[in-house]
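One structure is given here, and the rest of the page talks about it.
This view holds just a subset of the chains, kept in their places.
We call the chains A and B, going by the order they appear; numbering starts again at 1 in every chain.
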């Protein structure tokens, strides 16, 4: 099992969600995060002045999948989240040792 | 006649109350949009306070209330408030300063423009909205106000009754909102059923509360004196708002659950519908008018949604159709016993009045829809009306205004 952590643009949540659903991945957890990278922050205005916001709103998708499904999910996310401009985000893959479904107590692959 | 300090106090405070309705509309609408568009939504109403506030004293008042030209428009005698002074006007509101009457009317013009913006939130270009607003005030609002309320206006001469703006404000705004929304097209994702959840319903309730409060100035202030008629209009207004809020809540409940958003919407629908009638009907008639308003607006909203028309915050269903119902109901329930300057309606055996009301409604519907369509198309081919797809996705707050509503350490 692997955990896929994708940091994507806010406005890409909808297409990514759809792409994952089309590939058969329904369960996932998302959260609002703020990110910084090559993409420079955005300038916002303050009455007569301006200030730069360094950290931009991003969405983090967390998704635990079976080892075999990793390429497919990564591909689905990658394709649907891309704009080609800086700030498109990252996908990280982390090892997961076990998973438990709280409702049933099932563990391992059945729990996903 | 000479100035009455009591009447003047009443008109001045009523003007202030109607002014407050514009921030009220801003909040009412602002709470219903997504977080990324709230400032843009607030800004559309707030800007009307500036833009229309200026145009009104420059020439708008004169176009609407200046000496009559063929029943259609006012002459420009009052341009830049020339001749509008501390003394009463010879033709309008004889016990309050002409300036007070002028500013009271100006607040109506401002909020009417603000009302329309509910149709176009989350996608209109701000510059285009401003241009449209200026054109619309000049070519739609000012003439219609003259027809109905101007000395010599043709609908006034015909005898169509509109106490506080059922046709001038609400039908005008609602029908124009529909035309503008049709030109503009739906929001991205609207047709795919993407949820566009209101981001702050307490803000909607606050807006509705301020609207209800301000509406006492709108309707009871339209008596233009402080006395029995104002009190009667005040009570009718509250009765209709209460009845409509309650009825909408019950309708909500019948289908699903009684919601805060629905109840607030119902209250506004009731306030809209009583507007043309407030000073012509007996106060208890506020109840059937309000109940009718809730039913009419509820199903019109349902119809609008089924037709997949993205008239986003239902200006047409609530103001356009609520105003239409109210204008017709005025022809049903009016009674000279309440206001000798009014007329009897259907229930008092005067079927003719109903006809006059319908004529007024039809005229304003046709004119407002047609003229708005033309103006909207004009803006479309010149400035363009929509933001780019990318801007719409990012949100208008950042894209059009360079701000975000809820800043913070992180987000």
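Note that a residue touches a chain if its C-beta (ideal position, glycine included) is under 8 Å from a C-beta of that chain, and two chains touch if they have at least 3 such contacts.
Not measured: the values here are computed from a predicted model.
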Full-complex stoichiometry, written in the displayed chain labels: A x3, B x3
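We take it that only the chains that are shown with their structure count from here on.
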Gap in Å, rounded to a whole number, between the CA centres of subunit B and subunit A: 44
Of all residues in subunit B, those that touch subunit A in their complex: 189, 194, 393-394, 398, 401-404, 407, 410-411
In the complex, subunit A residues that touch subunit B: 11, 14, 32, 34, 42-45, 53, 55, 57
